[in-house]
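A single protein chain has been removed from this complex, and every other one stays in its place.
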Amino acid sequence: MNKPHASNTILYLDGVSVSFDGFKALNDLSLYVEEGELRAIIGPNGAGKTTMMDVITGKTRPDKGDVIFNGGVDLTQLDEAAIANLGIGRKFQKPTVFENHTVFDNLELALKGHRRPQSSLFFRLSGEQQYRINEVLGIIALTDVHMMQAGSLSHGQKQWLEIGMLLMQDPDLLLVDEPVAGMTDAETEATAVLLKDIAKTRSVVVVEHDMVFVKSLDCRVNVLHEGSVLAEGSLDVVQQNEQVIEVYLGR
Amino acid sequence: MTHQPLLLRIVKEPMAVSLLSVLILAAFLVPMLNLMLPSDSAFHVPSYVVTLLGKYLTYALLALSVDLVWGYCGILSLGHGAFFALGGYAMGMYMMRQIGDRGVYGNAELPDFMVFLNWQELPWYWYGFDSFGFAMLMVVLVPGLLAFVFGWFAFRSRVTGVYLSIITQAMTYALLLAFFRNDMGFGGNNGLTDFKDILGFGLQTDGMRATLFFLSAMAVVTGYLVCRFIVDSRLGRVIVAIRDAESRTRFLGYRVEYYKLFVFTVSAVLAGIAGALYVPQVGIINPSEFSPANSIEIVIWVALGGRGSLTGPIIGALVVNYAKSYFTGALPEVWLFMLGGLFIFSTLFLPKGLVGTKAISDAFEEQRLRLAKFLRPYDYAEGGEGR
Partner (left out) sequence: MLSKTLAMRWLVVLSVFIGLGFGSSTPAHADEFSDAVQALNADNNTDKAAAIEALSATGDERAATVLSALLNGTLFYRQSDGLVVLSKESGNVTILIDPSTMNEVADVSGSEAKKIRINNKLRGQLKGVLGALTLLSKDADKRQNAADEVFKANDPSMLPVLQKAIARESDPDVKGRMLRAQAAIILEYSEDTAARLKAAQTLGEFTDPDISALLGKIANTSTDPEVKKLAKDMQDSVEGRLAAWSFLGNLFQGVSLGSVLLLAAVGLAITFGVMGVINMAHGEMVMLGAYTTFMVQDVIRTHFPAAFDWSLAIAVPAAFLVTGAVGILVERGIIRWLYGRPLETLLATWGLSLMLQQLIRTLFGPTNQEVGNPSWMSGAIETSTGLVLTYNRIWIIVFSLAVLGMLALVTRKTMFGLQMRAVTQNRAMANSMGIRSGWVDALTFALGSGIAGMAGVALSQIDNVSPNLGQTYIIDSFMVVVFGGVGNLWGTLVGAFSLGIVNKFLEPYAGAVLGKIFVLVGIILFIQKRPRGLFALKGRSVEG
């Protein structure tokens, strides 16, 4: 694992530490994701996966370390909204959609741009934007239910709607936290295909427990343990790593 | 639905249509029945009823303003009485200046309470209140500015939920204490009263009472339309998104604090206008309007009527205040039990308020479908509702 230069990466975490009341959630974590890469992060509960996401998206400020996006933007100085508008999209562990809005409105709210209150008061959807929403509805297979309230969707549909909202944001980097939790096998397979497809045009970081799913992503894997990276490589390689077997897979 | 003009959208909703037509009808009919019919006629509306109804309508506007922040944006303000009272004080200050030398002490320069406290000159913040236009500007500006500054600090630091509720309560409590002080220059404990006229028209005249009633009714209608425009816009969808999943909204790139600040300020301005219409009808404004209990009571009007709908709070304010007038007269001991019970009952059993109860919403839903089919038969032939 050799350390690349920040300017060559889309996401560059170096020596990041976060502690909560003495508990070290992240401990000198370093992680580098290259442009256009699909990357999977695995690790036991409490390894710091969600905290890492929080640090990247500005929800948590690191105690120390560098978090640099797209070759030069220091993310530790920005808040969530600014980071989102830079082009980083995040899907939560628990699917979080706007339950009282329709599927269509959920996608519309995620539409890139138009974030200022003044203009949103008089906002009208253009034909092009309407087309884009319909396109995404097709991708996430929710066209038929686009007028339904998001709250009444099934769990898997909510997961897909949230991925659809990420697509509407048109980000350069997607952070996807456990996208297939609670999905059927068929849905899981379809999600893998969808994410691989998305990774063709942008960088994607996936946090997941499901080994079958990670395997089907067929990408580089980082193993997190106690707040830092234990191993990195293809899934096959890290599965052979003795330390990894000890702390995680072998348990 | 967003592409349709505002009025067309409202017309499709029987509940809104019914309520707004009743309000507009009353705005014209009540003053006419008061002014044009002889007092012995069976249809004559006595002047005190006109004023009482007018007072209820200002409460309805106040409830609407609370609903905008609480029902749609999830901000439970327990300090909206403060904005109402500030609007009222601005109006009261104008009317105090209108008294001129007709006060008890006959001092043309100073209001009576200042003469009583041996003040020598008018404090600077009373300047300008001789002018009706300036006073009306202050009615809007003072509550708006307070809400803006307060909201700026609170929302930027992400004070949310019950914490926000508690500090809004602290805000109105601090103002209550401040306005009680004589040296604040707002009449202390007694507040401002003994008003004579507005723009030269006597407050006690039937014409003035009818006019204030008319303005109050139209203010509620206008307030409804303004709120409706806001909640139907994309901004309205963003604030509902904030209410339901604040951090999701942030991660989508919205600056949540700006949206909150916008609705909070608009809401405070509406509350201020309500206060300005309230004071000339009741003839007094004093610090008790700032009391935290008053602000919480507003919330119960909204909760009972139905938050997150714009018709609900109007109905809630009218129903609760009518009940209050009736029971504090007929069974004063019982009223606080009833009000207390109302808080508990509506939170436990009416989470969506009166307008959200199944019986009522079903009845109106049926009307809505019938009306919608009548207006746009083609949409329904296709089986969708159309956008």
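The chains carry the letters A and B, assigned in the order they are written, with residues numbered from 1 in each.
Note that in this section a residue touches a chain if its C-beta (ideal position, glycine included) is under 8 Å from a C-beta of that chain, and two chains touch if they have at least 3 such contacts.
Everything numeric here is computed off the predicted structure, so don't read it as measured data.
Student: Using the touch definition up top, pick the residue from B:53, B:142 or B:303 that touches the left-out chain.
Tutor: Hidden-chain contact among the options goes to B:303.
Student: Tell me which of B:21, B:41, B:157 or B:204 is the one touching the absent chain.
Tutor: B:157
Student: Name, in rising order, the residues on chain B that touch the hidden chain in the full complex.
Tutor: 76, 150, 153-154, 156-163, 165-167, 169-171, 173-174, 177-178, 180-181, 247, 292-293, 296, 299-300, 303, 333, 336-337, 339-344, 346-348, 351
In this section, only the chains that are shown with their structure count from here on.
Student: Please report how many Å separate the Cα centroid of chain A from that of chain B, as a whole number.
Tutor: Chain A and chain B have C-alpha centres separated by 44 Å.
Student: For chain A, which residues are in contact with chain B within the complex?
Tutor: Checking each residue of chain A against chain B gives 57, 59, 79-81, 84-85, 89-90, 92, 96-101, 104-105, 108-110, 114-117, 120-125, 147, 165, 169.
Student: Would you tell me which residues of chain B are touching chain A in their complex?
Tutor: Going by the criterion above, the answer is residues 2-3, 230, 233-235, 237-238, 240-241, 244-245, 247-256, 258-259, 262, 384-385, 387.
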